[in-house]
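Report on one structure; see the data block that follows.
As you look at this complex, bear in mind that one protein chain is not there, while each of the others sits in place.
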Amino acid sequence: MNKVEEIKTISGVNPLKCMKCGKCSASCPSFNEMDIKPHQFVTYVINDDVEALANSKSAWKCLSCFACIERCPRDVKPGKVIDAARQILIRQRGQEGLSADEIPALLDEETPQQLLMSAFRKYRR
Amino acid sequence: MYKISKENLNALYAAIAGGNDLFLPVKNAGQTNFGLWTESADVDIDTLKTVKSAKDIFFPQSESLYQVRRQDGKLEIQGEALREKPFVVFGIRGCDVKGMEVLDKVFLSDPVDGYYAARRQMGTIVSLACGRPETSCFCKVFGVDCAEPAGDVVTWLVGDTLYWEAKTKKGEALTEKLGNLLEKADTADVEKEKEKIHAIVERLPYSNLSLEKWGAAAADQNFDSPLWEQLYSPCLACGTCTFVCPTCQCYDIKDYTTSSGVQRYRCWDSCMYSDFTMMAHGNNRTSQMQRFRQRFMHKLAYFPANNNGMFSCVGCGRCVDKCPSHLNIVKVIKAFEKEGQ
Amino acid sequence: MQELIVRAKELLEKGEVARVLGWKKGEQEYDAEPAFFETAESLDNFVYNGFCGANLSKYMIEAGKKEGKTLVFLKPCDSYSYNQLLREHRVDREKAYIIGVGCKGKLAISKIPFDGILKVSGAQYPDAQEILTVETLYGTETIPYKDAMLERCHVCKGKDHVVYDELLGESADTVDADRFAEVERIEKMSPEEKFAYFQSELSKCIRCNACRNVCPACSCRKCVFDSTAFDSEQKANTTSFEEKMFHIIRAFHVAGRCTDCGECSRVCPQGIPLHLFNRKFIKDINALYGEYQAGSDLECPAPLTSFTTTDAEPGVGRG
Amino acid sequence: MRRIGVFVCHCGSNIAATVDVKKVVEMALQEQGVVHAEDYPYMCSEAGQVRIAEAIREHQLTGMVVCSCSPRMHEATFRKCAERNGLNPYLVEIANIREHCSWIHKDMAEATEKAVILMRAAVAKVHLNAPLQAGESAVTKRALVIGGGIAGIQTALDIADAGYKVDIVEKEPSIGGRMSQLDKTFPTLDCSACILTPKMVEAASHENITIHTWSEVEKVSGFVGNFTVDIRKKARYVDMDKCTGCGVCQEKCPSKKSLNEFNRGLNTRSAIYTPFAQAIPNVPVIDATACIKLKTGKCGICEKFCQVGAINYAQTDEIITEQYGAIVVATGFDTIKLDKYGEYAYGHSKDVITSLELERIMNAAGPTKGHLERLSDGKAPKEIVFIQCVGSRCSDDRGKPYCSKICCMYTAKHAMLIRDKYPDTNVTVFYIDVRTPGKNFDEFYRRAVEDYGVNYIKGQVGKVAPQPDGSLLVHGVDLLENKQILKKADMVVLATAIEPNADVRKIATMLTASIDTNNFLTEAHPKLRPVESPTAGVFLSGVCQGPKDIPETVAQAGAAAVKVIGLLAKDKLKTNPCTAKADELRCNGCSQCANVCPYGAISYETRLVNDHGIREDRRIAVVNSALCQGCGACTVTCPSGAMDLQGFSNRQLIAEVDAICR
Partner (left out) sequence: MPVTENWKPTIVAFCCNWCSYAGADLAGSSRLAYPADVKIIKVPCSCRVNPMFILRAFEKGADGVILCGCHPGDCHYSTGNYYARRRMTLLFSMLDYLGVEEGRTRVEWVSAAEGVKFSETMNSFVEKVRALGPNVRLGDLRCKN
């Protein structure tokens, strides 16, 4: 399976459904940190450039807050697309993500719980 | 006379079935009817009366006559092949054998029915005496001796032994073929059995029906009797009596469209049905009373009138057992008997 | 029985009815036949005992064409059939005087497994016994009344008549089986087993039409299976399962109209349990469209001529 | 014996490229009764029809089969062709070898084999076809318009002007509909009321128009030309004939807390009310759920103050039954509910409003008397954000998959009006696309940008967050700049998707008119019959058929009116001759068929029947062929097969089955 098919299978997203309304980007709390903006994710899939997406900063800046997934009017769900890109990367790298046992050591007062949860979601599947 | 023990009957059936088709009473879903013998068949020669008589081995309930095919815009007719393979009917009772005689009168007199004639020719009848006659039996009235039925071979089941006696050439040929499966026997047990059967027959409630009011003369005498109006009223106009009857011989001819053309077939019909002999102008018998009368008048008056006094009832009693309304030929005969007194 | 005769004679003599529809003594105790009685004397041959299973309601179609009222004796289950005919305008209530007679379960001679039966005692109404004594050519036997009862009586609809002018006689509670148990048993089979079962049963059918002609719901003047106009005429049986069309369609035509009177199974000369077709539809109708007893009333919508917008989809229950 | 002709159409290459038409002809000639078969490139063409005509004459055809496109396309063509040439039109059958064969199969052998079978089935059917004569039914020269908005009013006026009687049924207390709620109209910015009110008055005063307001359609039966409709006239509690519309009752009414529906619930009204000043009829209704007298029996103030004694608390709903020849559905639209769009804070903040609510706010008769102010604190908004496509173009279950069509234009209108009246108020429009096809539409939008300085930003808003200071923080994006935008606003206006009125499903069911998954009524043909429902005699006007602006609605209303006029102008309609018929010899008179007939077309009579010599009185079903629509429900209910459907008889269908299965 090529990367494009893989990302479609993992995310369950049909990128062609996107109408480029930008609601995802408007909703994204990490928008300014991202090099590739949420509404652009699908373009990379359509253009067969999953590599760039997986190697983007955005892949790791996404907080998995799901705002874009919730609000997307076209059922395109950029959050799932970027998550799938991460998956592909993780699969390539092999198992070297965060494990549940490591979390207590990382805890400190300043770190928001939500961040940890999203980190866990991101790095540990 | 020969004999064979009951436990060896399967070997006997197998031997008969070599080179012949063997029809005999087979039990299926609780009912016994004549069927083709196979190793797995549930043979039942203890049941006195099969639901249907053995009639449909010679005159099937429905049979194809010929096929018409359309080939390149032309019609091509292909007749059904006549029976060529010999067969044996085993376990047929005296009344049903007598029934064959009635059918012969119809189908073998001019114009001869080729399909029937071929089957008669290829068929060997092995009859079986009735060890335990039933309440509804009245074959004696029609001159049938159920202790000594007709047939190519006659058999008696006495205890665990089947006695076998060939009566015709066909029967002898069959006996010969079976070779040493059968062993020689004397007639003493069979004679005793016959006596026993005759004694029972005397005690049967309908054994002494009087046919005085019937026969050829009845065609005129009984036709307008007011009794018919009383007798017919419970009749449901179903065809049970005709379809279980060993002598009813009416049929209808119909066409059926198949993937390969039109098939013309005939099937049993019943004079009890409202569409029996329906023609373009309508029906020649419009009321159920007329249809009901027809059936009994045919059996007891018209048939004897045309066949030297031979009735077309053999007293098997199936209609007595099976009529949903408990109407039957016995009640009809008795009603006319009483009328005269 | 005597009280039925007395009452019938009374009504006949008073001129309230022109004739009586009941059962007439046969040659044996067990072969009483449905009959019309037009005179008081003829009623001496009237009989009512455990063998009077025949449902007289269908005869009322013909009776309705005659002059004057007909007194008819209906057992509780027969009254459902009559009601259904009434609903379908096949009988004229004005021309019927209905005496609802008590029933203690009806017997089938075919269920008494002895050869050469000469006399059966214990089936006489109103004094039916728990044990029947059967004299035969080959000795005297006994059998419990219940064992000789028709299948339908084991799953009796109840002791109440749904239509009558007066009631005479007591009924007994005869239910000792689950009406749908056999249907459920078949439903649980694999398709192969089901097919084998029905093939075995239906291959016995001789197309005598007794089931159809006795059926009060099959009251068509001209059955489709006798009719060339539909190209549906069928008389022949040619294959091992050839009667399916007839039996499926017959059951379908009476679906929602069949009162489950059981006459079809009673009269089948080949002992085919035909009621299992009708009862399957009844069971489905009850489960899918709400409990429905055909003939129980004249008004409530029939299952196949009504609907709800939320009915189950065809194929409901499939895997 | 039938003499059947088979005509196989190539349909250019549409059929001939996939089906071996010569082979179909060859096989047709093998069929029993087929005396002629030919193929031709376009059977439906003039030349094709000439060939058919010649064949009918030459071969004295008594039946014909055309193997061509769907009967929905050209069955009528070929039937007319047959009729012109002396062959009863119902002796024609179509074998659909295009839509059902050549267009869906690629393999020529396979498609040809199927085409042959379809031809055989049609030939088998034609053998049993009987010549049928279309009956006639009278046309009731009166039309019903359901809905009294601009669509309904225009349709009614056009029909009435042509000289036919029209009734308008409107469920609200006044006609006028959505348009009466609008302030100005695009692209001309003329006052909505100013152009609508004259039409309302004209309708009310037209001698051919009867208006039933505060009324609903209860039941519809019958068929084209002969509908019977029950109309529920809801209790008004005010005598229409006595009331002078002075308005005193409304002033005096002590129950003033009911939400004002006309103002979209933005303010309140009295229990006795007229929805708006120009209401027609100008007769108030009493809201029974709010009226103290009706609820408790005490009060009666309006009755006391009414000088003409028009108040009648004892009034009840009244059902009137009327006959119509045609029915026009003009039930209009509503905005969708926004409860699934939590991110826009509609319902949380009073300052997030729908565009329709803005119409009321901008309107001089509205809740703020036309002053643009925040509903939360009454302050004039300085920053207004418009969000487009709220609930439109959504493929999820929160919104609608279609474009609501009117939002781009009314938003430009709103933006322009605000900038014109309040020049120091900034207006920002977040859009996905600006869609302005229409005469002077794009020019209008450009004026908003160029002349009025409206700030259009491409990008959908993600979230509207009410702030503690009462402002609204709009999380948007500028896709062209690829920048996220956080904008503080005083007011947010949502261009909410429109959807067909909630009642339309009920009405469609009553009319047996088909409806799509979005509850828009389906037109008979999307291009060629856009104002007709597939149900004969039912026509569509306005947004009930699909999103439309006012000029389009008025145009369609006129088109629907023309169709109605065309129908009512006929004295008789040809009825479908494919009706049910009972065979008196086989009918049991059991009444089962009547129980399933949706048209009440079956009745019973007792008559003397001669059944092959048996003469007796029998109860027999009789079908009223003017009422029967030919569905066939009765035929299956009939156990004896006495009831049959002409044109689709038992034997015909069985012949088709046999031909396919042989």
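Letters A, B, C and D mark the chains as written, and numbering starts fresh at 1 in each.
Keep in mind that, in the parts below, a residue touches a chain if its C-beta (ideal position, glycine included) is under 8 Å from a C-beta of that chain, and two chains touch if they have at least 3 such contacts.
This one's a predicted model, so the numbers in the text were calculated from it and none came from an experiment.
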item	value
Selected from C:145, C:164 or C:289 as touching the chain missing from the view	C:289
Touching residue (missing chain; options D:217, D:362, D:596 or D:621)	D:596
Candidate in contact with the missing chain, chosen from C:36, C:97, C:164 or C:277	C:277
From D:10, D:36, D:98 or D:581, residue that would touch the chain that is not displayed	D:98
Candidates D:266, D:449 or D:636 - the one touching the absent chain	D:636
Interface with the unshown chain - residue positions in chain D	70-72, 96, 98-101, 103-107, 110-111, 113-114, 117-118, 121, 509, 512, 514-516, 522, 534-535, 578, 596, 598, 629-633, 635-637, 645, 648, 650, 653-654, 656-658, 660-662
Contacts of chain C with the absent chain, listed as residue ranges	183, 186-187, 189-198, 224, 230, 232, 238-242, 244-245, 248-249, 251-252, 255, 277, 280-281, 284-285, 288-289, 303-305, 307-309, 311-319
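Convention: only the chains that are shown with their structure count from here on.
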item	value
Separation of chain A from chain B, taking each centre as the mean of its C-alpha atoms, in whole Å	87
Chain centre separation (chain A, chain D; CA means) in Å	45
Sites on chain C at which at least two other chains make contact	222
Category of the chain touch graph - line, ring, star, complete, other	other
Interfacial residue positions of chain D with respect to chain C in the complex	583, 585-592, 595-596, 604, 611, 616, 618-619, 637, 639-642, 650-651, 654-655
Chain C to chain B touching residues, read off their complex	26-28, 31-36, 54, 59, 115-118, 137-138, 200-201, 203-204, 206-210, 212-214, 222, 226, 233, 235-238, 263, 266-267, 269-272
Residues of chain C that touch chain D when the two form their complex	65, 88-90, 218-224, 227, 229-232, 253-254, 301-302, 304-306
